[in-house]
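One structure follows; several queries about it will come next.
Yeah, one chain of the complex is gone here, protein chain that is, but the others are all in their spots.
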Amino acid sequence: QAKKEVLGVSMPAATHSFMAGAVYWANEAKKDLEKAHPGMQVIVKTAANASEQASQLQDLVTVNKITSLVVFPFESAALTKPVAQVKSKGVYVTVVDRGLTDPSIQDAYVAGDNTAFGKIPAEYIAKSLNGKGNIVALRGIPTTLDNERMDAFNAVMKGYPDIKLLDAKHGNWNRDDAFKVMQDYLTRFKDIDAVWAADDDMAVGVLKAIEQSKRKDIKLVFGGAGAKGAIKTLMDGSDPLIQANVSYSPKFMYDAIKMTGEARLKGEKLPANNIIPSVLITKQNAKDFYFPNSPF
Amino acid sequence: MSLTVEFRKVTKSFGPVQVLHGVSFAFEPGRTYGLLGENGAGKSTLMKILAGYLEPSGGEVLVDGAPRHFRNSREAEAAGIVLIHQEFNLAEDLTIAQNIFLGHEKKRGLLLDDDTMRREAAQVLRQVGLQASPDTRVRQLIVAEKQLVEIAKALARQARLLVMDEPTATLTPGETQRLFAVMAQLKAEGVTLVYISHKLDEVEKVTDEVVVMRDGRFVTRQPTASLTRHEMANLMVGRELSDLFPPKDPPPETPPLLQVRGFRVPGWAEDVSFEVRAGEILGFAGLVGAGRTELFEGLLGLRPGEGELQVDGKRLQLRNPGEAANEGITYLSEDRKGKGLHVDFGLRQNLTLMNLHAYAQPWLNPAREQQALKEAVQSFGIRTGDLEQRASALSGGNQQKLALAKVLQPKPRVVVLDEPTRGVDVGAKRDIYFLVQRLAREGQAVIVISSELVELIGLCHRVAVMRAGRLAATLDQAGLTEEDLIAHATGTR
Amino acid sequence: MPPELVERQARPARAAALWGKLHGFGPIAGLVLLCIAGTLLNGDFATVGNAMNVLQRTAFIGIIAVGMCFVIISGGIDLSVGSMAALIAGCMILVMNKVAGSIGSPVAVIAIGMLLALLLGALFGLAHGLLITKGRIEPFIVTLGTLGIFRAYLTYFADGGAITLDNALADVYSPVYYGSLLGIPFPVWVLVLVALLGALVLNRTAYGRYVQAIGSNEQVARYAAVAVDRVKIMTYMLLGLCVGVATVLYVPRLGSASPTTGILWELEAIAAVIVGGTALKGGAGSITGTVVGAVLLSVISNILNLTSIISVYLNAAVQGFVIIIVAFLQRGRR
Partner (left out) sequence: MPPELVERQARPARAAALWGKLHGFGPIAGLVLLCIAGTLLNGDFATVGNAMNVLQRTAFIGIIAVGMCFVIISGGIDLSVGSMAALIAGCMILVMNKVAGSIGSPVAVIAIGMLLALLLGALFGLAHGLLITKGRIEPFIVTLGTLGIFRAYLTYFADGGAITLDNALADVYSPVYYGSLLGIPFPVWVLVLVALLGALVLNRTAYGRYVQAIGSNEQVARYAAVAVDRVKIMTYMLLGLCVGVATVLYVPRLGSASPTTGILWELEAIAAVIVGGTALKGGAGSITGTVVGAVLLSVISNILNLTSIISVYLNAAVQGFVIIIVAFLQRGRR
């Protein structure tokens, strides 16, 4: 019988379907781990903002007495100090998705690939437009994460001088905001070849706006993250505008928790960096990314 | 100590409506003046100009011979001129002491010296005869008590010239006597007093000279002793006034319309029983705090109360004024500004509020509302330059007339009038008395709560006297004298 | 009221009427200026298509703002409208998906959904009204509480993700948002209808007068035999109904509800009411102003979307400045 291991999980609240997916996977991991290892307790907490998450970390340590922590920081910079506080109490720390500004704090890092998240759509769009055309982009909520993706996207596009990025406004990862921004793009630009919606939720709003305008010039809408609705559309081929997606699965939450839990029970260390690659999803490989039970 | 004030060709316009037309006269030091005039004559406006609350449109005010231009009340108060407003100016969330010293706080270093302020407040409260702790929030006071706080506030200011704008409109004789005592003391100290009132007997009693205004103009200044009350009234109104009260009708023989048995309003009234007949005018007398207002608020469902209530033989339990109105009972509150009128509303909206469904079929008909307003303005003698203005622009007495018109709009079977002639000039008072009599003749039961005993005696068929929450006596016409009423109210009989 | 103001108000009928009109024109003047600016910045701004887009999007907030206008005039506030809309949308979709199996006609299913939306709206409004009047709790607190409750239940029902309307239903339902009559989209018609009805109720019925009377001075209204509690409850129910109507129009737009649906709609709706010239403390206000306020807010973000003269990061700042400036143009009624 292994000694009692308490693993705390702290992550942003499910205010967005990607995060809901992450919460779903965290709970799956909790179920599986606790079933497999009776000596193990997993506590999953969600926070509405960075400062609440910092409080939560404190509570996990002082009250729940966790021995290891898997943290999906609300924000890299803001959570660096609070995580360092946890670490200083001797807790084993795995950081997910958004790396701390001081990487020396974390014992392990598990993340999706934000650079690829911007790079893959850029390459796909450039290729399918044959290096020439007009595109518009939608951005998420202003964050470091959003910056990384946009930078990666722009970096690729530098190589295609004939592709013109007409504008990139914030749709805040929100269907309604994306709908409005796209409606106005359509008013403003008479000729658009492709849209980088940068998120499957925003793609929903974008598609509706295009449908309403009955415009035929747009050939491609690229979302991102591989939400189940989007993957389904891709599998069924039900929307000609949706031809590909890029994976950024919230399942890394499951992996991070499971790996951390098991490594701790065995007293092993995790590899310091575990980047789960973002890959291009097309009709061919779509079914590998389809999880009908996950909310995402 | 005291000072001289002279008005020179003072004019005042609110927009194009001119309400003061070049007023010139002077107040000599150390004397007590009665300032008389009909509702809307411009008395309050002139005094507000004097005390720095309003800017004159033209002319000037001289204080001790030098032209002064007060930009706000603090400057006027620094010069020793203090005004007690006709409308209360109290912050309801603050305590009595805090209100008394608002804007003039006593300090010890940076901090407030609350102990001193409380002590001094208690002292002026004692002077005006208000038995309340200085820490009571003003919200919890009844109207008469608020009036006493206003007076106390002015006393705490060390005035050299004190203007009192209808200080006794809501006071009962006891408080009024005490106020007169205070005034006598101030006068002895050399303070100039200006006393605005529509109660001519009081004016006659306490003033040395009267100043009469009419339609925004100075009419005359004469020694009080040289005038009879009748002459004063005629000067104000500018025409000959006949009898103030209508001749009394014999008491009706009809069965009781409203019967109240053993009614109790917890904390304010116990075991009150009375009845009124259709066509009868029943008065309610009592000292401040006797519980008259609360009794009727309890009956109308405005505060918790229990007991038996019958209208036309039907037992009722009224849970709110809406139900009362459905039964044909309406109530005019003594607190005009706080409970009687929407001062930010237009006259029309105020007038028809209690009877709105009569103007909605289902859409409101502004033309008919306007028609009703015109009729009310006519029959209640509401003096206003403009029918479209807000109620707050009316003079105090005219607001009272509007409030009265409002509660009579639904044509109630039983109407309860709490201080119906508060702040109303003699001419209008007479009109109201005649109106009350007409209502009774038309078969309404009228209950008049009043602190003016003369009014009760002159108008009512019977008068119920309350003392400390209980009905002390019900007197009918035969035995009605002021002495009787006071004796029952104070319990000396 | 400061003496200067007292004087101003006394200004006679003519001046008062003129001032009233000018005042009423405040938000309209702001809107016109904004439209001129929009046209200068982008020629496409002043097209019928763009105008229809803007009006169509304004519909939700506009309709909610009409209800909010009543609540604010009566001296209340409702912070929960965005969450309420989201929860109603979620319940509506869930129920429609469910009954679609047993009821053949999609039109009937949608009718059931619509009815449910209105019913839920009225019910939530009733709950607010009862807590506020009978429970004697500050409206701010009650609706702050339900703001959290409604959204939490939506998130719970949606399992954190999105609740999506079945495709077959969505296709039948979609014209309710995307369809148009005489070239004007349905949602715009509904907004106009709701605004006209609202204006009529506020200005030409006894109920509307009571709402104003309560907001102006509750005590006086009570003494004047106004059934204060009942009128207040009805006001919150009216707002709930408006939220229901807005939701009925919202669902066909994206065919889904998620935890981000309706976020900050309460602020937008309240801002529309107040930019439209109604004082937050109640007593008086205008439905026309409110609708103009709602359009004005939409136009600001429309113009920002149509131009790129400014860093995207500063969009919210521009919005803030414009709101303050418009409010400044029509100030001075307090």
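By written order: A, B and C. Residues from 1 in each chain.
In this section, a contact is a pair of C-beta atoms (placed from the backbone, for glycine too) under 8 Å apart; a residue touches a chain by one contact, two chains touch by 3 or more.
The structure presented is a predicted model; accordingly, all values stated were derived computationally and were not measured.
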**Message:** For the full complex, can you list every visible chain touched by the one that's not shown?
**Reply:** A, B, C
**Fill in**
Filtering A:14, A:29 or A:198 for touch with the omitted chain leaves A:14
**Request:** Determine which one of C:31, C:274 or C:299 touches the chain that has been left out.
**Result:** C:274
**Message:** Can you tell me which of B:114, B:166 or B:280 touches the chain that was removed from the display?
**Reply:** B:114
**Item:** Listed residues C:144, C:172, C:227 or C:284, member touching the removed chain
**Value:** C:144
**Request:** Can you list, in ascending order, the subunit B residues touching the missing chain?
**Result:** 53, 72-74, 77, 85, 89-94, 98, 102-105, 107, 110-112, 114, 129, 131-133, 135-137, 140, 174, 267, 287, 289, 467-469, 490-491
**Touch residues of subunit A, complete complex, unshown partner** = 13-14, 23, 43-46, 48-52, 54-56, 58-60, 62-64, 74-82, 85, 101-102, 141-144, 146-147
**Complete:** In the full complex, subunit C touches the hidden chain through residues 1-3, 77, 79, 131, 135-142, 144-149, 151-153, 155-156, 159-160, 267, 270-271, 274-275, 279-281, 311, 313-321, 323-324, 327-328, 331-332, 334
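We take it that only the chains that are shown with their structure count from here on.
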**Prompt:** Looking at the contacts, which chains touch subunit B and subunit C alike?
**Reply:** none
**Message:** Comparing chain centres built from Cα atoms against the global Cα centre, which chain wins on proximity?
**Reply:** C
**Euclidean distance of C-alpha centroids - subunit A vs subunit B, Å** = 72
